[in-house]
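Removed from the display is one protein chain of the complex; every other protein chain stays in position.
What follows is chain A.
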Amino acid sequence: MKSLVIIFRHAPLGTTSTREGLDFAMLSASFEQQVSIVFTNEAVLHLLAGQAPEQAGSKDYVSAFKALSLYDIDTVLVCAESMTTLGLQADELSISATIVAPQAITDALQAADEVLVF
């Protein structure tokens, strides 16, 4: 088993990056790796409730974030600085996640065996 940190950096809808990263996160968790997820930069926008990705021609992968705990992915970090930059409030997050300062993300990356950026 390895500890993997998967970082999402891209906004919803504009690219399929997060969707394919989420596929990898769930698959690796089901292969019994220790998986943590980090939302940073524009990717924090994935956490806003009430999105309709189908309207933008995308499969609704956003709602799949609610299933992370079923895959035993319990560490979900959200960059506080990115949230401030994009005007997001803590009570707007649609899934259970921990809002942390950038230093906590740095610490998580340093503790991981591998880091994958999507």
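The rule we apply is simple: a contact is a pair of C-beta atoms (placed from the backbone, for glycine too) under 8 Å apart; a residue touches a chain by one contact, two chains touch by 3 or more; residues count from 1.
Going forward, contacts and distances are computed from a predicted model.
> If you had to name the missing chain as UniProt does, which of "Probable membrane transporter protein", "Sulfurtransferase complex subunit TusD", "Cytochrome C" or "Transketolase" would it be?
Missing chain, UniProt protein name: "Sulfurtransferase complex subunit TusD".
> Among A:Leu48, A:Leu86 or A:Leu116, single out the residue that touches the unshown chain.
A:Leu116
> Against the chain that's been left off, what residues of chain A make contact? List them.
Chain A touches the chain not shown through residues 1-2, 4, 16-17, 20, 23-24, 27-28, 31, 33, 114, 116-117.
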